[in-house]
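Here the complex is missing a single protein chain, while all its other protein chains stay put.
Going in written order, the chains are labelled A and B, and every chain counts its residues from 1.
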Amino acid sequence: MDLSFVIAVEVLYAVASLVLISAGLAVVFGMMKVINLAHGEFMMLGGYTTITAVGLGVNVFIAMLVIAPLVVGLIGLIVERLVIRHLYGRLVDTMLATWGLSLVFIGLATMIFGNTTTGISTPIPGFAVGDYQISGYNFFIIVVAVVLVIAMLAVLRGTRAGLIARGTMQRADMAAALGYSPDRIYMATFFCGSALSGLAGAVLAPLVGLVPTSGGAYIAKAFITVIAGGPSLIAGLLSSATSFGVVNQVFTFAISPVIGEVALLVAAVILLRLMPQGITGRFFKGKL
Amino acid sequence: MSLNRRDFLGRTAALTTTAMLPTAVFADGTIKLGSILDASGPFDAYGKPMDQAMRMAVSEINEAGGLLGRQVEVTAYDTQSDMALYSQYGQQLTRQDKVDVVHGGILSASREAIRQTMRKTKTLYFYNVLYEGGVCDRNIFINGVTPAQQVEALVPFAMKNSGKKVYILAADYNYGQITARWIQKFVADNGGEVVGTDFFPLDVSDFGSTIAKVQTAAPDLVIAPLVGGAHLSFFRQWAAAGMKDKIALASTTLGVGNEHKVLTPEEGNGIMCAYNYSQELDTPENAQFKEKWAAMFDGDQSMHEIAVSHYHGIKTWAEGVRKAGSLDRMAIIEALETGISIMGPGGKVTVDPKTHHAVLDVHLMEMQDQQMKVIETLPQRQPVDTQAVCDLSANPNDNTQYEIEI
């Protein structure tokens, strides 16, 4: 009983962390059809921002939940103005340009922070469930992911900005004809997407040793999750994160963490072969 | 000591050269020491202090007048924690720079990447790092502790402090794989039971599910030969899950890169380990060493187990050159095979002629408030694991790494 609870928490945690690391990429891809391959580096920057802020004496939660998203969002804004906006509609070119940007960020981080592993300690203590100990931080990540998804739903469904965003997502030209500048909407979207990446990087920072090349570990997973999710933003994100998270954890527990990772990847290949347009290309059509 | 022909020729040659050449010329004739270390990347916690130790040893040698009247010059390459760069720089050191000796390599993977190049090009090679044992090759000298020196002492010590059920979490490459088998052997020898063994690639940093899995096996003790910056997060996550007080933890690698200073006291306290060196060793050699280090590197105190091994290795090589009186590779090897000893910050280190490994002190330690407290000292342990399989005086052409069979 205790064991099944522990395993359930681990599975939930795996799903939540997939949602977190993919959210920024999903927003940018879903709204703008831009694949931001610098996404992993935005997360890495979020992590470094947190560690630097904590080093300067800021409360760790404020650093993670406020400062990191803001800083990375601003970096994203600059990147969008300088590079991305010249490439809208050129899917492959944006991928390559953002790939280049990711290398630039790795280089910059190496020059500023050094090519060495840094990290901070987990701010939440663990607790016991029966005979088992679980990390309290896993719960925190699950909570952050749930709040994030609800917030995204609320913004897209319930606010005027969300309505405009959804409209632009479906027909950018019609939104423009109604007087909403797609340029500004894209700018705002990219800011939000980058901020989400920064948030994810910051929240995951206490769990990993951070090096400038850390982003590489996330981008492939995020990329796979978003593409396998398909055209619907939130439904796609949730459905693919759930499938992959469960597959990953089941194999991790049954065999080993490496096999868990490989199982995730194999599942992605099979899934895309069967549903070339992603999960929401076949199910949950027309959902958000 | 008997003087053989090669020694004699070598010495007279050196003497005549020094006598005949004008000073200006022989100042140019430096001895080239090749260094190949990960001074950046995930393994820089190991590599940076090793690089410092190397520079300190070389400057001490040069201040004392050099070797054979010649100064030692360093050619150093930073391999950036990338194994592919080792073979590339190894080729450059031997074929292009034509150095007289190579000191370096940190991970066992890096040693195996360059060991054959060194042998092929007849370049003397020193690997000065704690490792899994078993390398039998007359061209290489190794002075790091091996499982028979370390694991054999650590396992009963840790089991006595905890219990008989052991879980192993090891890095997934030759070091971790072979060390895990040694741990299994010594646990069985001490009447214990290994309830699980897991291997982790060096880039894994999320151990959440592993920690849950370990709990289902309910061991008394976890032994963790984990390596590098990413694996350090295991110890953080272990403490964050509140496991520290429930299951005892021992490691064959933690602390080697001064990880106990990176972890907070709450995360590190009580972890058991066994090494040749601790900064807390209370000997005059160590006090002097730490003082010199601080003077040379602006008060820095980042020396650790393998930096000290590296320092020992370079001092041993220098002693071998002095004794051989020549830079000829075979002359130095034969001089070292007479069983040369040096005194260093880690105590007395003696070359074992049959295996080219080292006889040295090993200390059982426990981490306490970011220090490695010495609990017990086991003096002058022999590398019996390698001695059991390797005899270079009987088979000088041996070129294998023997692995333990279970």
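Following the convention adopted for this analysis, contacts are C-beta pairs under 8 Å (C-beta built on N, C-alpha and C of every residue); 3 or more make two chains touch, one makes a residue touch a chain.
Keep this in mind: contacts and distances are computed from a predicted model.
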Listed names "Amino acid/amide ABC transporter membrane protein 2 (HAAT family)", "Cation acetate symporter", "Phosphoribosylformylglycinamidine synthase subunit PurQ" or "Putative spermidine/putrescine transport system permease protein", with the criterion being the UniProt name of the chain not displayed: "Amino acid/amide ABC transporter membrane protein 2 (HAAT family)"
Partners of the unshown chain among those that are drawn: A, B
Residue in contact with the excluded chain [from A:H86, A:R157, A:R184 or A:K285]: A:H86
Among B:E60, B:E73, B:E112 or B:D398, residue touching the chain not depicted: B:E112
Identified contact with the non-displayed chain, of A:V104, A:V129, A:L153 or A:V246: A:V104
Residue of A:L163, A:A220 or A:A254 touching the missing chain in the full complex: A:A220
Sole residue of B:Y46, B:F199, B:F235 or B:Y275 that reaches the chain not shown, by the stated touch rule: B:F199
Touch residues of chain A, complete complex, unshown partner: 33, 35, 83, 86-93, 95-97, 99-108, 110-111, 216, 220, 223-224, 227-228, 258, 261-262, 265-266, 268-269, 272-273, 276
In chain B, positions touching the absent partner: 82-84, 86-88, 91, 95-96, 108-109, 112-113, 115-117, 172-174, 176-177, 199, 201-202, 403
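We take it that only the chains that are shown with their structure count from here on.
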Geometric centre distance via CA averages, chain B-chain A, whole Å: 41
Residues of chain B touching chain A in the complex: 40-42, 44-45, 80, 172, 198-201, 203-206, 208-213, 215-216, 218, 228-233, 236-237, 239-243, 246, 262, 264, 267
Sites on chain A touched by chain B in the complex: 3, 6-7, 10, 13-14, 114-117, 119, 121-122, 124-128, 131-138, 206-209, 211, 217, 249, 252-253, 256-258, 260
